[in-house]
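All protein chains but one are shown in place.
Think of it as A, B and C in the order they're written, each chain with its own count starting at 1.
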Amino acid sequence: MRFFSDNAAAVHPAVLEALAAANRVDTAYDGDALSKSLDGAFSDLFGTDCAALWVSTGTAANCLALAAMVPPHGGVLCHREAHINTDEAGAPEFYTHGAKLMPLDGGGAKLVPETVRDARRAIRADVHQVQPHALSITNATEYGLVYRPDEVAALGEVAKELGLGFHMDGARFANAMATLGGHPGDGTWRAGVDALSFGFVKNGGLSAEMLIFFRREWAEVAKIRRKRAGHLNSKGRYQAAQVLALLEADRWLDNGRASNAGAAAIAEAAGARLVLPVEANEVFLRLTPDEAASLRAQGFDFYDWAEGEARLVTSWDQPRAEIEALAGAIRALGS
Amino acid sequence: MRFFSDNAAAVHPAVLEALAAANRVDTAYDGDALSKSLDGAFSDLFGTDCAALWVSTGTAANCLALAAMVPPHGGVLCHREAHINTDEAGAPEFYTHGAKLMPLDGGGAKLVPETVRDARRAIRADVHQVQPHALSITNATEYGLVYRPDEVAALGEVAKELGLGFHMDGARFANAMATLGGHPGDGTWRAGVDALSFGFVKNGGLSAEMLIFFRREWAEVAKIRRKRAGHLNSKGRYQAAQVLALLEADRWLDNGRASNAGAAAIAEAAGARLVLPVEANEVFLRLTPDEAASLRAQGFDFYDWAEGEARLVTSWDQPRAEIEALAGAIRALGS
Amino acid sequence: MRFFSDNAAAVHPAVLEALAAANRVDTAYDGDALSKSLDGAFSDLFGTDCAALWVSTGTAANCLALAAMVPPHGGVLCHREAHINTDEAGAPEFYTHGAKLMPLDGGGAKLVPETVRDARRAIRADVHQVQPHALSITNATEYGLVYRPDEVAALGEVAKELGLGFHMDGARFANAMATLGGHPGDGTWRAGVDALSFGFVKNGGLSAEMLIFFRREWAEVAKIRRKRAGHLNSKGRYQAAQVLALLEADRWLDNGRASNAGAAAIAEAAGARLVLPVEANEVFLRLTPDEAASLRAQGFDFYDWAEGEARLVTSWDQPRAEIEALAGAIRALGS
Partner (left out) sequence: MRFFSDNAAAVHPAVLEALAAANRVDTAYDGDALSKSLDGAFSDLFGTDCAALWVSTGTAANCLALAAMVPPHGGVLCHREAHINTDEAGAPEFYTHGAKLMPLDGGGAKLVPETVRDARRAIRADVHQVQPHALSITNATEYGLVYRPDEVAALGEVAKELGLGFHMDGARFANAMATLGGHPGDGTWRAGVDALSFGFVKNGGLSAEMLIFFRREWAEVAKIRRKRAGHLNSKGRYQAAQVLALLEADRWLDNGRASNAGAAAIAEAAGARLVLPVEANEVFLRLTPDEAASLRAQGFDFYDWAEGEARLVTSWDQPRAEIEALAGAIRALGS
């Protein structure tokens, strides 16, 4: 029973059906009707005019967004444990041609305005120090916390005040929205977000992530950079089809709810073992080595995190029985 | 009836079936069993130990190969009309961090050894001039010509003599092999090729191309660079599944034969109109503007090329009726 | 007697005196009074407001100019034999993060408007092909020809029409001006030039070249890039002092005249041997191997160029006796 990562989950059946339905001769690259419909579909979803580009990984989405905001000599303010800083192999530096990630602290991988302001203040405005050009946050965070729209808006205000582009890594945006409810525009463009990496792969997709520019003028150069990075698939219609299938009937949101529900059930069982509140589909638990070994012996797979801590991630397609089994096993460890 | 590009073709049904068959929880990235089997599958196919990496585009495959061979301060000898030089938006320069493409001439986008030797000879071996570190050829070429194994071997010898890595862009490698027959090792590693971009997308695939390293030691850094370029799909098993489906029962070769057969039939109809011999699935024709307009009025879509010339590309799934209709229409133009 | 290159020449005594005169405690980097006076000094010289940055090499000046005009995914139209394309070790690609140099043809390394227009026309305006963002010319050219102000203006018009930044590599700008006479603004900003690399080192300087931005708004980022490239000398006053000494009393122009005069005298002796007209301080001659050997045996050093051709460069400080000796020796070869 795999609680390693939502990357391990299967693809939603509707996605496979959509691929089959798209399986005919069509214009190459992003010239097909499905790809062309994405701007409209996401403009509808977010309630504002936006440009929507498919790419095949969240790393590509994040880095194309950052490269649109940050010159090679600029910097990106982000959390020290942001995925872009820790797990993307230096891709942001590659795409931006050497911009500097400027790691900030904050509990549960969340940032607050004062941290951002302090960081900016500590940098001299001269040619010797790298000047930040963007702020990037992750929602839900790498620790499964969720920024509320007003929290995002407070950061958006700082970004505006400091002349920073504002990027949101939404690899688990669906999980955040499932928790938040409300309108997807509220915690994004209405809160000052300029570009959103909107994750679909962890959430039922196969190979298509979306990069949403709320500042459309940035999309044109991003399209050139997408090609230059080898991310303009020649049969783009199969990328678009996946995403459209998940948008249809709010499947993306249902899937987010499903994985969150699994995590909530485990959290309830975990009680005082929780390192952090569970607001999305990740559970961070205190487990002794013996306890971890015991769970593994019962067939549960997961990552060790900090010492004496474990990370468990639930997926949109995780069988209820696995969740219950895990919850039971955790309860059985005692507290 | 589309003769624009084989990029427009549909996906082979076996590929869609393979995606469905792979649709279960599995290890993320390239840790799944299907991805892990690729080294073996391609080592079997080529008759030598090789490393096989999936990526989502031919551009990514080409550029990861070149970046393995060429330092930022080096150069790549290639044909002036090589796809890497004309149609990849500067991706080779991006991936190599600024290496210089050094364009060479040759009929039908083919290179011969003397051209390569002359180019090397014209460069002073000092710190002021960029030194070439790789030679890249395309097989089948951008003009639908095919290098024979002995032609590749002659270039491979030059590459070795001059200390150059040797890359083959095989976006249409299947078409070349369908024409050549024989063993795929003959015109590749046995002829000195170090890395091959092996195309599947134009040939029945959906989003998976392969990068084959015949010098395995280069693969480890290429895997890091793949991640750094955002090309390590998180659900890699669906990439591997596509390729394995096309390898099975030599579907890749059958598809190559099918598209070549279409081009051959058109070539026969075109007769003296041919600008170049047709050795793969591309036909370059002399057409007056009126003739081109007439064909288009009959429903045939294709690109104008040089003045008074057109390019028509056939696909693996092109209906026989379309081919016959086009052949008939060309014959009807007279000669 | 060295006719290899004007790089071999000595430093003008006034430059050494200026260094000694600057030898006191002062503000570091470019915060000293001498550095601060450069904008004014060059604005006066050119008759327009400009920003003037010292750097230590012509390569750095050229590349900072190009990086100000061209994004990483863009291209630079230039002559095939432009120094930036042939002798700067890929520095333009380094500074621009991989922009593509797009070599054009033209006699004597000179470009004409039609060549530039044709090159632009041959590039499709899509995301697959690199789009040019700048035009770069060299005055005097690598073959010692001089663009007249109206020739520059015609190119400047094309640049404007095509949306290209316009850069002039003036490593031998002094030699060009010595030939042209007139106002230095005429063949530069009045002719549409946006940035000029103004060479001083070949012309009596020690280690200071100037980068002049006629579009001041580009200078701010260029100053950041200069630091990022390690070209912000910590004791910048010694850079500024060199340049100011050469500006004083038009020494730069006198030096340009002196080296041109030497070349003119040799050209007169060479007569029908000249491969190209001599308009600055470079002489390209037809010489058989035996003739070349004979000159060398008499103590004259120079480079072989194309087969049967030699390049001789005169310097600002070349003794009259050396020039006369060479002229005599060439005459003695017969014609």
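The criterion applied here is as follows: a residue touches a chain if its C-beta (ideal position, glycine included) is under 8 Å from a C-beta of that chain, and two chains touch if they have at least 3 such contacts.
Not measured: the values here are computed from a predicted model.
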item: Which residue of B:Gly47, B:Pro71 or B:Gly185 touches the chain not shown here; value: B:Pro71
item: Residue among A:Gly90, A:Pro113 or A:Gly185 that touches the chain left out of view; value: A:Gly90
item: Residue of A:His12, A:His79 or A:Lys100 in touch with the missing chain, whole complex considered; value: A:Lys100
item: Where the missing chain touches chain B, by residue; value: 71-73, 97-98, 127-128, 221, 223-228, 232
item: Interface residues of chain C (partner: the chain not displayed); value: 2, 4-5, 7-11, 13, 16, 19-20, 23-29, 55-61, 63, 88-91, 94-95, 201-202, 206-207, 224, 227-235, 238-239, 315, 317
item: Chain A, residues in touch with the chain not shown (by the definition above); value: 72-73, 75, 86-90, 93-94, 96-101, 127-130
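Throughout what follows, only the chains that are shown with their structure count from here on.
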item: Centroid distance [mean C-alpha coordinates] between chain C and chain A, Å; value: 50
item: Chain centre separation in whole Å, for chain C relative to chain B (CA means); value: 42
item: Centre-of-Cα separation between chain B and chain A, whole angstrom; value: 34
item: Multi-chain contact sites of chain A, meaning residues that touch two or more partners; value: 224, 227-228, 232
